[in-house]
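A single structure is presented below for examination.
Here the complex is missing one protein chain, while the rest keep their positions.
Should a chain be cited, it is by its letter among A and B, assigned in written order, with residues numbered from 1 in that chain.
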Amino acid sequence: MMGRRVFLRLLLSVAVVSLALASSSAFAQNGGELRFCLHSEPKTFDPVLVDDDASLSIRYLTGGVLVRSNRRTQELEPELAESWKVSNDGKQITFKLRHGITFSDGSPFSSEDVAFTMQRLMDPALHSSTGDAFRSGNGAVSSKIIAPDQVSITFPAPLAGLERLFDQVAIMSAHSPKKEAAVLGPFMVAEHKAGSSLLLRRNPNYWKKDSQGRRLPYLDSIRLDIQSNRDVEMLRFKRGELDLINVIDSDFFDRLAASSPGLAHDAGASLDSEFMWFNQGASAPIPEYKRAWFRSTNFRRAISQAINRDDLSRVVYNGHAQPGVGPVSPANKFWFNSKLKAEPYRPDAALQRLQADGFHLQNGSLFDKGGNAVEFSIVTNAGHKPRERTAVMIQQDLGKLGIKVNVVTLDFPSLIERISQKFNYEAAMLGFRNVDLDPNGQMNIWLSSAENHAWNPQQKSPETAWEAEIDRLMRAQASTTDPKKRKESFDRVQEIAAEQAPFIYLVNQNALSAVSSTVAGANPGILHPQTFWNAERLTLNPTTRASR
Amino acid sequence: MSSARTLACVVVLAVCAMSLGANWLAPAGYAQQFREAPSAPPSHKHLLGTDEIGRDRFARILYGTRISLLLAPAAALVSTVLAALVGGLAGYLGGIWLRLARAFTDLFLSLPWLFLLITVRALLPLNVSPLTSVLITFLILGLLGWAASARVLSTSAEALRNSDFILQARASGLRDPRLFFVHVLPNLKPVLYAQFWISIPVFILSEANLGILGLGVAEPLPSWGSLLRELEGLISFREEPWRLVPLLLLIVVLTSFQLLLSNEEVTA
Partner (left out) sequence: MCLRKMPLWKTLLWKIARHLGAIAALVLLGGLISATLVRMAPGFDADERELDPSLSAESVRALHQSRAGEHNILSFYAAYLRGVIHGDLGTSHALGQPVRTLLRERWPVTVRVAGVGLLLAWLLASTLAFTACLWRRPAYEILGITVSGAFLCIPAAVLALLSVILNAPGYLAIALIVFPKIYRYSRNLLAKAYSLPHITAARARGLGEVRILAWHVLPVAGPQMIALAGITVSIALGASIPVEALCGLPGIGQLAWQAALSRDLPLLVNLTVLVTLVTLLANSGADVMNYMLRPREA
């Protein structure tokens, strides 16, 4: 009898000890501080007003969303919402929310918070750019609270790609006294030293658990330093002071790949593109004969054919880029029109096109039919080294056709004033950072009446037949929710863009990132945030953690 | 000292000769992009390697010398003359003129001239010729760079104004302009020389910074400033030491110039 009790006690103590050991080894995989850089000061912590990169990263790490678009598979995953249903007419979406979730300050999460967030998002006085994506038509957006765990949101007009838009909507608390400081995401803002650094700490009330039932995130905290200079950032990464860099340039990538191969990641073609365009505006203060050149499809296509895109990819991006095809990168698997190819480098065909328009070569210079020498300027923003190099390479390529190109690098505000307000430019070169897979995000670029219709914005009515056709097609794809019909319309838009070349697409850069060996679980992709999209599952290896 | 001077003379002549003979020494030219060999190390074809888009660095240094080493000293001269006129004259005249000049100079030192430069760029046509653009750039640099030394000059000139030999010269009937140019100005030479020699590298570097605003030397023309700015992307000098050559060359050339043109008064 005595022996049995002793044996039971022994068993119990063994059980207790082994349980303690097991949990401590589990803790041995948790904790630590991840460190990386933001390139500018975050302008706001209010998730509704987020517009710049830095604030976007903060929102991603601290905000809880109803559905999440997985940055690797591009599939929608349930987050705060267990399930959702979009009505047949595309105007209403109903979410069923998870139970038992609280904000970081302990206040409970319910459909009231969703309704409150939507109301704030769509508030016309706040001019939220996230909210603008939901503005499908005139009329108010209304939310109906069906139950504490069920909410439906109704829109005045059908919205294409409705569910995906909720990836950007971080739910705010309706009642918490902490307002936007009460968050549902894996981390919360703990310290902010303006201009210097930001500290995010683990949200103790984060709802997500891993497959073994352990509470996420694994990390204790994330330190974000504000460093706008890329050279310094890369230096600090090399020295081991930073754990990851979201986007690195190709020079550093090659250097890193040579010295420490496992740290540099090339995730393939990204959604970003570099392109140039000509000023076709009727009221632009440029000479008439130049306007005639820029409005000629033959001229634009000839320029496009005279640019050696392979050289650009190889020299400027060290091979980490693909020739650009159209408004959508080939990485966007669903929406890319796979029948289209990049414009091949054919300077002889380019010259023929120009001659068809009345241009002629004389003493190595190209003249138009009126006898004017073909000379124009390309404006671009200073400080962006790949873009400056691209412009100089295009200068040489077009020089072979007898065209004199002047490269003018300007500071960003002057550039914006020229291309969006005064229109006193001839050709411009910029890049497009695409965060959205859905082409609906490009409505304001392709509609001829919109402000971002770069080559000739805010037209009262479409000035060319092809622009009218694009208007019709874009409106068609926005008014239906059938993905096949939408793809048909947008495929045709891409075809017209390739035929008419209002934008001359140059390259699609690859998504290059750097992840230190101290980080485990990173899976860099092409969608922002490339390296820390799964921040709640990242861990640091034990030796690093001990030293911090 | 004289052996150093001889060496300096040789260096300056060599650099001048090489930059004038750039057409023969570097037939590849400063603009041609050898796209199969970007960022190449030095070889017999490219003595100092190539830059990121394959242009011969040696050719770019030679051609860049023509522009920068001709225009930067000219701009430095402009700013020195302005400093002498504003600072020296004000100090000499004294009284209300001195106070006004000092106030004007102090204000001039504090204003954000960046925005004036941006405005100048906007007023110029986009297709301005590279020569015009670079001339205007250096002219503006000269017009903006006089303020600091004018301040010091005003103090020097003020001290001279009350000095014995000026009083004596005035007493013997010398008129003001002659007094200023013949007796006061030469005594301001130390500050003027310092101003001149400091301004040359400062203007060469500023020209490169002005490239951010669309001013400065237009692509594909090279300039010392843009060659020096290449150093910014260098994380480790050990990897590509030949990229330091433009900097070393500039230091050597400037030192040689200074050794040549200095005299006992400024090097005791």
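Going forward, a residue touches a chain if its C-beta (ideal position, glycine included) is under 8 Å from a C-beta of that chain, and two chains touch if they have at least 3 such contacts.
As the structure is a prediction and not an experimental result, all values here were calculated from the model.
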Among B:49, B:88, B:142 or B:201, which residue is in touch with the absent chain? B:201
Selected residue (touches chain absent from view) among A:204, A:262, A:413 or A:521: A:413
So one chain is hidden, and I want to know which residue out of B:70, B:109 or B:182 touches that hidden chain in the complete assembly. B:109
Can you say which of B:13, B:70, B:143 or B:231 touches the chain missing from this structure? B:231
With the full complex in mind, choose from A:199, A:292, A:443 or A:520 the residue touching the hidden chain. A:443
Had the left-out chain been drawn, it would touch chain A at residues 41, 43-44, 51, 124, 127-130, 132-133, 135, 193-196, 225-229, 231-232, 235, 411-418, 420-422, 430, 436, 441-445, 450-452
Touching the unshown chain, chain B contributes residues 1, 4, 99, 102-103, 106-107, 109-116, 118-119, 122, 148-149, 151-152, 154-156, 159, 187, 189-191, 193-194, 197-198, 201-202, 204-205, 208, 228-229, 231-232, 235-236, 247, 250-251, 254-255, 258-259, 264-268
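The rule we apply is simple: only the chains that are shown with their structure count from here on.
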Complex contact set, residues of chain B against chain A: 31-33, 35, 38, 52-54, 118, 121-122, 126-128, 211-214, 218-220, 232-233, 235, 239
In the complex, chain A residues that touch chain B: 231, 234-235, 238, 251-252, 255, 311, 314-316, 375-377, 379, 382-383, 385, 388-389, 391-393, 395-396, 406-411, 414, 424-426
